[in-house]
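With one protein chain withheld, the remaining protein chains of the complex are depicted in position.
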Amino acid sequence: MIDNRILYIFSTILFLIGIFGAITNKNLIKILVSISVVETASNIFLVSIGYIKNSKPPILDANMGKISVSNLNISDPLPHALVLTAIVIGVGTTAVGIGLCIRLFQYYRTLNINRMGDKDEL
Amino acid sequence: MNYNTTVLLIIIPILSSFLVYMPVGLIKKSFKIIFLATILFNLLFSLKIFSVVLKYGNLITIIGNYHPPFGINLVSSFFSILFLIALYIVFLISAIIFIFKNDTKNNQQKISSVLLLYLASFSEIILTGDLFNLFVFFEIFSISNIIIISLKNEKFSLKGSIKYLLISSIGSALLLFAIGYIYAILGTLNLAEIALNFEKISFFSKCFIIFFLMGSILSELEVFPFNLWISDSYAGAKNFVNILLSGISCVVSLYIFIRMFFTIFNYPSISLYSYNFPLDIKLLLLTFFSLSIIVNQLVALTSKNIKRILAFSSAATISTILFALTSGTKSGFSSAILLIISTIISKPLLFLSSHQITKGKMEKNLDSFKNGINRKRYFSILFIVSAIFFTGFPLTPAFFGKLMLFYTYASKLNYYTYFIIVIIFSITVEFFYYFRMIHKLFIKDETERENKNIKNNLSISYFVSGLTMISILIIFFIFPNIYEKVITKMSEEIFNQKEYIQTILKLGEK
Amino acid sequence: MIFYIFLIIFILSILSAIISITVKDILFSVLSLGFLSLLASILFLLMNAPDVAITEAAVGAALTTVIYLFGIRRTEREDK
Partner (left out) sequence: MKETDFNVGKFFAFLFLFIIFIFMLFPLFEQGNGLKIEKEIKDLRNRVSFAYSTKSVTDITKTLKESGDYSKYREIYNQERNDIRFKESANLENGSANIVTSIVLDYRGFDTLGELIVLFISIIGLTIILSNLNFVPFNPPTFLQKTGVLFLTPFIMLTSIYISLHGHLTPGGGFPAGSIIATLSLFLMIGYKFSYKLKFLNFIESTSGFLVFFLALLGLFITGSFLGNYLPTGIVGKLFSSYLILILYSLVSIKVGAELSVAIKTLYDGENNDR
């Protein structure tokens, strides 16, 4: 059934799809979209390393009652904390990237990186 | 002294960056004072910590009252604090240039806030003892790099900064993946504990981790397949940004490389060997770096734009340093440290003086250097001196560094020795294009019109910063035994992985 | 049962990732990126991470898409 290896392979496939898009696309916004796909894939991988089968979410509530040391039945909370950070970082980079795209569009009237060449390069 | 106060090196810049950003009347007038006072505080406080480290050895700073394997910690050792002091001096110089230049008037408050966060982020990267914390602050570091590259708001700078953004965000995704992998296997994020248990990881997982971390770090280090971003970013950026990029950003990435490979992976004795898949990681890295040296030097040779030449030669130097580090021996390490010292001091000076010489010319190509010795005498002399130091004339740090590099690879003959040809090639090419530039300074420019109306106003900030740097250079020139002692102590620290672990985890001995 | 839910999410998210990197209309690619984020947030919920799921839905799926949409509005929509 679903185990950590399947989740790992799944996130690897998503990761490589994103990298493929970042390499082959010519449009700047689409490259940013591909990088967002890469970030989502690494987030899924990070959560999957904390996934324990038949466990409960790491939140103490009335249903759960208690957290006992001898019988700890919750999924790993540390990767969740890391992913929270990673998601917010992704938004920050995206915002800066979109700002740069808008500025570049003002100069070149296109977002295709092949048409952004200037004659006086090198 | 409470050792936990080391965290002030990071928190005070952050607090004052929030203060500087506030659009309130009183602060708006005095933000320059807050900005400079913070940098001075950091410099003085790091000197204070340095004196403590010299007395008692490595210091560990605990955050949140939780001891290291559980909480985040900062480690201040001889190596890291000395690095920080050197970087703070470079930062102070470029900050003085930025503050007194007044050509970014409407955004100056925001930019100084960004610069303070830049300061905080690299201090944290150098001091930290936790892998994920390194990732977060590395992200701040690269975003602030992106912002300061794009400040000029021209085609080149925007293109450079978006290239940097794309490459660094792919790099950070790789780093995140590797962090997750390490946590999944070892169950910890503390660098000392990872170093303790790294040998136990299985062969392919180890390869995986090393390749992913390398991919993320080398993209910042301007190594060949990832060096696309420098061609535009250096050429399009402002002068103080060039100083920051060449004097700080590369050096911080180099620091991460050294920490990762020497302290965490224990590179000199790393055993990447399996019976069905032999992998010589040393050969792989050497091929990579020598390719990078050749490509960077050739691009520098063929470029016309002055800033681009300097950028690619800086990238080639970084690759040379990596080449020296790859040997994994003490002599290789000391040669790398010597080259780093010469880069930190002379590279910013080269950018500063070349910017001043070409000032007022429309095109910043080689011809704008003509007759420089008569137009801008002071800066031409600065340029010549720093070029001499950078290319490695006898009795300069770079000279000793390159000598040590030869010694490292030639003292024991094996098939790694052939790679010295690359270094010889690189030194020759470097001499050639630097002397071409110096030669241009003495050529009379016939097309230049005689107009003496343009005042040769020497801005004080440039003058002072140039003077500071050149006095540091001359001190190093006169007293070479200063760095001899420092380098022995540094290499002792770096090759003693066990002491680093001992500082943090105690290990039950002593 | 839960296996099939996982499987459907896997297939859908790989499809939406492929669409978002190949399609010529950038608006469509951004929307399918948002859909991918939504699927990821369901996946996080299934993996017992409700905190991450809420954050991904609010920040990743909603806000990132809004920022991208503004970006498209200020530039161009077609990938020529």
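As written, the chains take the letters A, B and C, and residue 1 is the first residue of each chain.
Going forward, contacts are C-beta pairs under 8 Å (C-beta built on N, C-alpha and C of every residue); 3 or more make two chains touch, one makes a residue touch a chain.
For clarity, every value in this text was computed on a predicted model and none was experimentally measured.
K.L.:
Counting contacts across the entire complex, name the shown chains the missing chain touches.
P.N.:
Counting the whole assembly, the omitted chain is in touch with A, B, C.
K.L.:
From the listed residues B:49, B:166 or B:184, report the one that touches the chain absent from this view.
P.N.:
Touches the omitted chain: B:184.
K.L.:
Which candidate, B:49, B:81, B:97 or B:111, sits in contact with the chain we can't see?
P.N.:
Checking each option in B:49, B:81, B:97 or B:111, the one touching the absent chain turns out to be B:111.
K.L.:
Touching the left-out chain: which of C:19, C:42 or C:62?
P.N.:
Final answer for the missing-chain contact: C:62.
K.L.:
Just to verify: which one of B:42, B:94, B:123 or B:144 makes contact with the chain not shown?
P.N.:
Considering all chains, including the one not shown, the answer is B:144.
K.L.:
Can you list where chain C touches the absent chain?
P.N.:
These residues of chain C touch the chain that is not shown: 50-51, 53-55, 57-59, 62-63, 66-67, 70-71, 73-74.
K.L.:
So that we can see where the missing chain sits, which residues of chain A does it touch?
P.N.:
3-5, 8-9, 12-13, 16, 19-20, 23-24, 49-53, 57-62, 64-69, 72, 74, 76-78, 80-82, 84-85, 87-89, 91-93, 95-96, 98-100, 102-103, 106
K.L.:
Mind listing the chain B residues that contact the chain we can't see here?
P.N.:
Output for chain B: 2, 4-5, 7-8, 11, 14-15, 18-19, 21-24, 62-72, 106-107, 110-111, 113-114, 117, 120-121, 124, 132-133, 136-137, 139-140, 143-144, 146-147, 150-151, 153, 181, 183-190, 193, 196-197, 200-206, 208, 274, 504-508, 510.
Here, only the chains that are shown with their structure count from here on.
K.L.:
Per the centroid of Cα atoms for each chain, what is the distance between chain A and chain B, given in Å?
P.N.:
The answer is 28 Å.
K.L.:
Calculate how many whole Å lie between the centre of chain B and the centre of chain C, each centre taken as the average of the chain's C-alpha atoms.
P.N.:
Comparing mean C-alpha positions, chain C is 37 Å from chain B.
K.L.:
Which positions in chain A are in touch with at least two other chains?
P.N.:
18, 32, 101
K.L.:
Where on chain A does chain C make contact in their complex?
P.N.:
1-2, 7, 10, 13-14, 17-18, 20-21, 25-27, 29-30, 32-34, 36-37, 40, 43-44, 47-48, 50-52, 55-59, 74-75, 80, 83-84, 87-88, 90-91, 94-95, 98, 101-102, 105, 110-112
K.L.:
Sort out for me which residues of chain C touch chain A in the complex.
P.N.:
On the chain C side, the touching residues are 2-3, 6, 10, 13-14, 17-18, 20-22, 26, 29-30, 33, 36-37, 40, 43-44, 47-52, 55-56, 59-60, 63-64, 67-68, 70-72, 74-76, 79-80.
K.L.:
Going by the contact rule at the top, pick out the chain B residues touching chain A in the complex.
P.N.:
132, 136, 139, 143, 146-147, 150, 153, 155, 158-159, 161-162, 165-166, 169-170, 172-173, 176-177, 179-180, 183-184, 189, 231, 299, 302-305, 308
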